[in-house]
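Note that one protein chain is taken out, while the other chains of the complex remain in position.
Chain nomenclature is as follows: A and B, assigned in order of appearance, with residue numbering initiated at 1 for each chain independently.
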Amino acid sequence: MSYFFQLVVSGVVVGSIYALSALGFVLIYKSSRVLNIAHGQIIASGAFITYALTVWLGIHIAVSFILSMIITFFLAMSVERVFLRRLIGEPIISVIMVTIGLMSIIDGVIYMTPFGSENFSFPEFLPKIPISFWGISISWTQLVGVIITFIMIGAFTWFFKASTVGISMRAVSDDQFAAMSIGISVPKVFGLAWATAGLSAAAAGGIIGNITGLNFDVLHSFGIIVFPVVIVGGLDSIFGAIVAGIIMGLIQQFASGYLDGNWGLNGTADVLPYIILLIILLIKPHGLFGIHEIERV
Amino acid sequence: MSENRWLATGNFFTSYRAEQRIFLTHADRLVFICFLVLLFAWPLAFKVGNKYMLVIDSILVAIVAVYGLNLLTGFAGLISIGHAAFVGVGAYTLATFARLLGGNHVLLTHCWPLMILLAGGVGALFGAVVGLPALRLKHLYLVIATLSFQMIFQWFINFSKFYDQGQTIAIGRVFWFTGKVVRKQHYFFWYYVILVFVVVLGFAFRNLLRTRYGRSLVAVRDNDRAADAMGMHPGLTKVYAFALAGFFAGVAGALHAYLWRGVGFESFLLHHSISYLAMSIVGGLGTLVGSFLGPAAILMLELQVENLAEFVRHYFTAVGDVATALRPLSFGLVIVLFLMFEPRGMANWWRIIRSYFKLWPFRY
Partner (left out) sequence: MKNRQVTIILVAMFFMLVLGFSVQAVAGETYKMGLSLAITGPTSDAGSPYSKGAEDYVKYVNDEKLLGDDELVCFIKDDGYKTEVTKRNFEEFLDEGIVFYLNYSTGSTMALKPDFEEEKIPVIPASFHAGNLIDSDYIFLPIASYSSQAVGLAEYIVANHKGSGKAKVAMFIHPSAFGRASKDDVEKAISIGLAIDLVEIVEHGKDLDNTAMLKRLKSKGVQYVISHTVQPPVATMLKGAQSLGMIASTYGEAGKITFMGAHYAGGPDLIRLAGSAAENYYWTTSYKLMTAKGPGTDAQFALAKRYGRDEKLAISPNYTNGIMVVQVAVEAMRRAKAKGKKITRESLYEEMVGMNGYNAYYPLTTVGPVTFSKTDREGVDTLQLYMSKDGVFHELGAPFVSEYVQKIKQ
């Protein structure tokens, strides 16, 4: 039984990281209807920036965490300004392809730094002995990661519900013309959406980097798993992203816990998200919590 | 006043039939035939090394695959990020035969035209299956459905022992009327075979618009409710579109397998799907000319970047990492720059040049 609970705990840990990464994705989609394929790369760059600040500049990790969030904030905002501003109004495929191109560009930039090909691990600043109770163990880094994730999720939810900027972003995502007529600057909101997505991406990256070490390949595949999470949750629902993230994390852990190794199966955790994605698309296309109806053919 | 069939100098059609001609003028057709002759004749005159023949052959295979993708995106307005999986399905059809009967079995080496068409058929079948979600989804959601097909395909090949878990399954050398196609002639021979497929399928593509089915594709793309009202079945049309794209992709996959003499799943990854999409966009989404220009541009670019990277690594060894970063960087930059500044792709340049000649000797 403790095996089951261990899986649950690991699932929640991994799932909350998925949730944090999916959060940024949903933010961008919600405000500007853009599918940001390059989100995984932004997460990776956030992780590397945190590392660089901590190890190369010797700043304390908590400070560098926040600093990297700020840096990625501006980075993402400038990305939007330079590349995507021109494409407002173009067909959706063009915008998706631009984000795909962006993904390659950021890839290339990361390869220019030593981060692209070598592996790094964060200096250990938390006690190494994991916390154990009832036969379940969870490491300190994982626990801190989950706590930070939930704090950020809480902050974002508050941001969207209560703050002026958040409400104006929701207004723009609802109806751009109406928002413009009230006086909200739509391009500025787009920029802000990307910037906040960058913020959450950097946080996610920093946490992942601490838990698994920095390997660009691993971070790469991380970016692709955001899709199933976001679709299952509903492309425009923040709450959906969180719930779907945790569900996906749990499913993956259960799959590798109970399915792998039996019947010669291996790596089911990698494919299950996509099977679930397909099923959800066929039954409930707008996800568990999405609002907009998808046009039926 | 009778129509001049040699020089167009503008648009003076007097019947629908005239407008739908593939070659608008006799001059057009003549130039095209000369061009075809050139394409078939140049390898006999110039000998290029195996590596360059391989690259050229790869470009031709990519052209066939991109036909399918352009059909899907341009004519049917559907987006697919899983195209490499369809190409993979075609290649793995051959691999199935190779695993069951041996890579050098008669079916594979002697009946290879049949095998290629069979692979196309299987590709069409899978295309139809994956197209089924198109009955319910649109745009973004369809993109993601195709993405999940791609990932499931990858996982399945990687997992199945029957396909050697994705490792290369060898396909033997083929036989032609003159005997076995040996190593020295391999790329040369396949150049001609693939060129024939490119030309024939290119005509098929161009001809599609003249058929009833092609027009219904365009109608459904433009306004599916109106098309429905007119009696076409939008959902089924979309499924047929996927099937057709799957056919092209399957043929491309089989050609790929024969060309590389092996099938390995590493040629059919997500990265390749994105590459096909990039070829389609850089060439010009949905156009025939774009299907030629796009793959040529992207594959030549990759080659040049490799050379440039080699150059940089040789002379500036300290910045070795820059060399390896050039590949994704250039790929991404090309896509982004084209989309930002020339969204209609290289086919747009071609169109401008052509319209200049079409109106010649008049200026407008």
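Rule of thumb we're sticking to: contacts are C-beta pairs under 8 Å (C-beta built on N, C-alpha and C of every residue); 3 or more make two chains touch, one makes a residue touch a chain.
This structure is a prediction, so every number in the text was calculated from the model and none was measured.
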In the whole complex, of B:Gln167, B:Asn207, B:Asn223 or B:Ser355, the residue touching the missing chain would be B:Gln167
Among the options B:Ala27, B:Leu308 or B:Leu359, the absent chain makes contact with B:Leu308
Missing-chain contact among A:Gly24, A:Gly101 or A:Gly116 belongs to A:Gly116
Chain A positions in touch with the non-displayed chain are 3, 6-7, 10, 13-14, 17, 111, 116-119, 121, 124, 128-130, 132, 137, 139, 141-142, 208, 211-213, 215, 217-218, 221-222, 253-254, 256-257, 260-261, 266-267, 269-270
Per the touch rule stated above, chain B touches the missing chain via residues 49-51, 54-55, 158, 165-168, 170, 183, 260-262, 264, 266-267, 303-304, 306-311, 314, 320, 323-324, 327
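Throughout what follows, only the chains that are shown with their structure count from here on.
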Separation of the C-alpha centres, chain A versus chain B, in whole Å, is 34
Within the complex, chain A is touched by chain B residues 73, 79, 133-141, 143-145, 147-149, 151-152, 155-156, 158-159, 224, 234-235, 238, 270, 274, 277-278, 281, 285, 321-322, 324-336, 339-340, 343
In the complex, the residues of chain A that touch chain B are 35, 83, 86-87, 90, 92-94, 96-98, 100-114, 116-117, 224, 227-228, 231, 235, 265-267, 270-271, 274-275, 277-278, 281-282, 285, 294-297
